[in-house]
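Here's the structure, in structure tokens; my notes come after.
Complex shown without one protein chain; remaining protein chains in place.
On to subunit A.
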Amino acid sequence: MSLLSINAITQRFGGITALSDITMSVEEGTIHGLIGPNGAGKTTLINILSGLVKPSEGSMEFNGRQNGPWPMASAVQYGIVRTFQQTRVFMGLTARENLRIAHVAGAGDANADDLIEALALGDVLDRVAGELPYAVLRRLSLALALGLRPKLLLLDEPAVGLAPDEITKMAEVIRHFHGQGLTVLLVEHNMRFLMELASRVSVFVQGRLLFEGTPAECQNNPTVIDAYLGRGLKHVEH
């Protein structure tokens, strides 16, 4: 069953078409990967789905609700939450204040405890975010999003800049919350990370949807290999 249906979304910035007639869907309870070279329109799509940018054309349906995309506040209310490619947390506030803002750290909120434990934030709660290491900031930014208890989480390159062991931890966290019923649309350049997590993958090239299928199908598709993956990628077992 589709949680998200994207219908013929096009996005133009002046004379540049960043997304062209994108139609795709994300099934409920899945991790759906979104890959493609830089400039393919992946982040633009995330911006549209989350309400940051209004598309030039097209619409979306989410969880039975029609006439999207919606403004950001409404999108969050309906259960669509995003993270950013560049780490974005409230740098001048403590981790605890960050979580409070995301309505997480309310007294007795079991979800907050679960989040703090799953994301290993317990030791840094009273430290100002601006002083925290990069990997912790990435986890904190994920905690802000997860704290809103989304139905659909739009993850924009969560593994970027992380060391291999931190990438493994990040994958565990995503699996943990996916196991609790979270649907994820995952944009990522780290193919091993993405292919291990996703059950379905969409490939964007120059603003168009080039291919959609399972990770195995994607890695064996000559068009995708030529356009993006290249011949050097080892097959990643799903």
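FYI, a residue touches a chain if its C-beta (ideal position, glycine included) is under 8 Å from a C-beta of that chain, and two chains touch if they have at least 3 such contacts; residues count from 1.
Simple rule for what comes next: contacts and distances are computed from a predicted model.
For the chain of the complex excluded from view, the name given in UniProt is "Amino acid/amide ABC transporter membrane protein 2 (HAAT family)" [choices: "Peptide/nickel transport system permease protein", "Ornithine carbamoyltransferase", "cytochrome-c oxidase" or "Amino acid/amide ABC transporter membrane protein 2 (HAAT family)"]. Set against the missing chain, the residues A:88, A:151 or A:189 yield one that touches it, A:88. When you scan A:52, A:160, A:216 or A:229 for touch with the missing chain, the hit is A:52.
Only one residue from A:72, A:160, A:216 or A:229 touches the chain missing from this view: A:72.
Residues touching the missing chain, restricted to subunit A, are 50-52, 72-73, 75-77, 81-82, 84, 88-94, 97, 100-103, 126, 128, 144-145, 148 (touch as defined at the top).
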